[in-house]
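Read the structure below first, then the notes.
Excluded from the complex is one protein chain; the other protein chains are retained at their positions.
Per-chain residue numbering starts at 1, and chain names A, B, C, D and E are given in the order in which the chains are listed.
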């Protein structure tokens, strides 16, 4: 059976889906209705439940799994699910939550190993110890959280997956540009978004915490580094420089960084972060687009719609022995 | 004798002055010359020492006190001092450094008492304890440093004077707008620029430290609050809110704040800071301007020149029993 | 009985309310319905009258008082009133218009006295005479109009109340910063928004007049000052300076001021105006917000939502004998 | 003899010239020198008078006519006049001020007639009377002043010449776009910059007056219209609309207009003004440029340098009977 | 019978209209409905067809002509057509497509002659040959296409009509400003938007082609000129200059021009284009507005609404013998 994001207009629906969020409204006939966001591992879709009873309102809550029958329609150029029947699952239904939550394409264990190997390769002992201590402190959340509430890597373990992609990218760049200090890049990459485990409420149904709203993950993480350094009795330029990498990784004041990048590796960290996030956004949009069509407009990419050409390279990439 | 900032074009000079900074250049006749910034308590003036010998370069260093004879001229609409003779002082000269360094118009002792009284009046024990601990920790520098390297309150104890003015303003506002939380305002005002004691190099000949350049006083102070709270074993919303007041007091990302003000008192703190700094800049420029003239252009006020009217109120302000 | 703005979702409604505005639309069932904005002194709420008859359309007009029964619901995070019955009042109903129109928290008589006292204290006779003449000329409207159509002080006598708050603020500032010329500030404050009595259509159901749209209250008032000075045969710098204070009080060209502030008192007038307007907006939003929650997004404050902390100062402000 | 603006590097100079402005500075040899801006009808050039005596400073003042010998050199890509000898003229010298002041290419009498004819053709009596009264009130200055201190039409009678060009342009446009109201355009064009006779100090050696700096010609003229209408006892929409045309003719707040154009004719007035001013700037720069070269950078045209092609149309324009 | 754009609220409708576009949606009662944009030569109006059958969806397609009965209503301040009955026409109905498509107010033949005459008058043979060849190459589309998808001249032959208006304007300007090179202006005007015949899909139901989206009409036309010059074996500065006129005619990078205008005629081309487009937009909006009212907000004119005064010039324009 096709996942919910792959279904096209007119497709019949007979799926297990998880309720991501619900909003109650009153229709023009004065009866309440529910706007339900439903998801499976492939993505999400909106549905309206008209003439909702008060029982409906008590049953169909966020994170509930439901069996839905209906059909895909479109409204204002967006797909919608037209519900014919919807019911919460019972013990008899062969489905569990983890079947329906989108998750990173790498296993947590593999990501942990990759990150630990990179920490091991940090030669500067101060950077290595601070990085290791903070990964250990936030270990559980760090490997579960999404990288963002929306836009990019917004799935289970998305944060760790984003970090692993960036680490690989940093290593490749350091081979081409050997003047780059990989110690700084590895530490900076691993820690740059770790403040999100405090900024965000949790791995699913994610929202912003009070600390997230009032301080933001950038200031939070700068504090964490200072505190960890103090606890480990580490001082010296490395601590200030590492804090600077975190503070400057959004590049500009209007994007949330109180300082612009003032080290080569801070500038590179920003570009790597940007590159991986943008590719992730474009890839997901292009996956759901047919050759010859444009994607929907991507909010975080200046509202651009991207074109998927009709032609395509057969085997990509080529071997690396050019 | 008139202070150096009060002298007009054509005035003869026979003053003790302190060298604030020196730059060496080579003139079109291929001989080196020194550009010397000289100051007394009233302000500063630039002078050129042409055909400088290498002995001159070794003697005329920053923070040296000199006796200068010469005359005031103007160059590109700015006053200059034309040096006829210049020599470093000897023990025989009846002048000492503190005679020549501009300083706040209130005594340090009085400012300390005012600030301590305000801390005493903070009712919330968490806010009071954090504020008191940080004032104690940085006490010496806090009462010596300028509020900025240039633009406003850039004199000895300028930081404390700026804080005291703001505290008085906050108190007056709270009487008119009783919904304001004076605890938050008092704590926020006292701590908002305290990070400058780490951002800047010292009370005189002030420049930016590495931490200042890479982190900035806003992030530095947010860290200090977090650390102090931890040491005092204080937690709760007050800590996050107080950090937010510091982080947001420049109001916008492009002005260095990673978060905009999201509490009423954070917005008010920003407005009070702005008000006191702008009045300080305008007042100093207008003091050196004759009625009927415009001041020089003020860089930090969008390059505006301000007009000083010919008419003036005799007795200002009026008594407060309206 | 709770005012309309204090009612929460689910509360039953049985209130006298005044219709502020009505819009007619056609529903998806092809029948007309009315969107009615209803108000009492505490604020306003939207209601839909479905299947409106043409009689309904003739009866339910702006400024009509009605008796409504129904219930509070929410639609897209905003409260709505769901109408069960609605009827215009008869002579038998014990309610009159002034019971339902939100109005300033000070009596008109008190505001008049305060403003007259301030005019009396203006020492400069030119400024005093122009100010007094203009208050007299527009007296009636000046004490009835709101300060704006929306955003801040948008209630009966809001304009005068805003002026009185600003006068008090100016007096407090002048005590702390005695270099300020209170004559200029008092005149500028009293006149700065007086052009609104020509820009706006009236004290209730307020809209923009043709002069308001094509000239704006800033240019209108600059004209009025010039005309008044001519009638009183006053000339001299005071007239130009006072016009400048009005022209520049929005501070920037993109905010409607053809000149930026070029006098200290012009800059201070802008800051006082800004301060009082922003506090008014934040206070009203925070009054309707529970501790621990954020307000709705405030349009005129860069769409920020403000946080109301859980902790609060008990007695505020403190006495002024610090 | 070639005019001063037509001379090229290396050309010998033996000209009568008028001093436009003088600035005194001190050279690196500690001797004063004068920077003198010299002009004739073709334009202006800068010269340095080294080792200036105090007698020189008293003789070579703005608006003095001098006889200069020397040569054209260049400094930082700008032509300069290298002075060999300079002396003020005596009665024996056959030159007078008007020979050296750049002036509009049309006679004042002809411009007056053209403007009066246009006023005569205004059909709306209210617009006609206000326009006529204001031209009469400011007649002398209106036909003498430049249109601006720099950038465009900055020569004697430049303001009137700019107005006449715009009137001709408006007439041509109204033939192509007959829906345009020529009454409004004629009134608006004649009055749009008339406030400059108050904003600027005079026809030569022009600077800004206090009213110019604090109010600006746009607000000044809006006042003048209101006052004139009152004196003539004219009211009605025409007065407000005419004021709006003046207030909006700079089009945007950041360019000095408190209202954007909200009438078709207001928008057209802005475009005509813009068109004539820009053509004037480009023409003057291209006149001093050889085919195949770029002009100097034009400040008021976004610092663009314009290219003068090698090819050129022989006879331009063509006859109008297409 | 009044055209559809002239009908007011409440007017009965019994018109032949052409379907311009159709969108299918699902209503709150779960039944599909069609949003149909209907047009005749006077303009367009939106209508809803509720409870649409699948037969309806197959019959009511874009470019179908229908007979509609109903009435004009308003929804959110916009007129709507409330359908009582709608049917596709049969052979018996006395109406054909060209009766219902809005078209330029000049005959194609006349526009062709005007453009050819202008080409004939281009004296520079290189510019003339390139222009003639490109008009010939794209002749059919050039005289059929609209000038834009929306905002201005968006009707049959709108592109050619816009070009003819601009040619007349250029000729009038060249008489007033004889330094303008009419050859360049004529060539530039005729070619400036010709790339739209490739950028857009066709004369009706117009959308963007892939080339339009990825390259844009500006780059397309620059290519076409280069290619034509090569085919005609023309080189020299004229080719580069003509390409520059096309590339720069949107004036700024953020408006789509890779180069700003760097020739006088390039700047003038931009201003003429702007003038004609803006007048077209304002005229159409004002035609549908009553004296004393404001137009709807015009998107492409910074969302301004324009005022139509109550007074009006009787005979406009005046004869040209001033």
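Quick notes on this structure:
Convention: a residue touches a chain if its C-beta (ideal position, glycine included) is under 8 Å from a C-beta of that chain, and two chains touch if they have at least 3 such contacts.
Keep in mind that this is a model prediction, so the values were computed, not measured.
Contacts of the undisplayed chain with the visible chains, over the whole complex, involve A, B, D, E. For the options D:33, D:208 or D:311, the residue in contact with the chain missing from this view is D:33. Considering the whole complex, the residue from A:24, A:67, A:82 or A:168 that touches the absent chain is A:168. Within the full complex, the residue among E:131, E:157 or E:257 touching the omitted chain is E:257.
The hidden chain makes contact, of the residues E:73, E:131 or E:243, with E:243. Where chain D meets the chain that is not shown, the touching residues are 27-29, 33, 48, 50, 73-76, 80, 82, 294, 307. Residue-level contact of chain B with the missing chain is found at 24-26, 28, 30, 210, 213-214. In the full complex, chain E contacts the hidden chain through residues 210-211, 213-216, 218-219, 222-223, 226-227, 230, 237, 240-241, 243-244, 247, 252-259, 262-263.
In this text, only the chains that are shown with their structure count from here on.
Contact with chain A and chain D alike is made by B, C, E. Between D-E and A-B, more contacting C-beta pairs join the chains of D-E.
On residue numbers, the C-E interface is repeated by A-E, which shares over half of its contact pairs, out of the options C-D, D-E or A-E.
Chain C has its Cα centroid 44 Å from the Cα centroid of chain A. Residue positions 210, 213-214, 237, 241, 262-263 of chain D each touch two or more of the other chains. Under the stated contact rule, the graph of chain-to-chain touches falls outside the line, ring, star and complete shapes.
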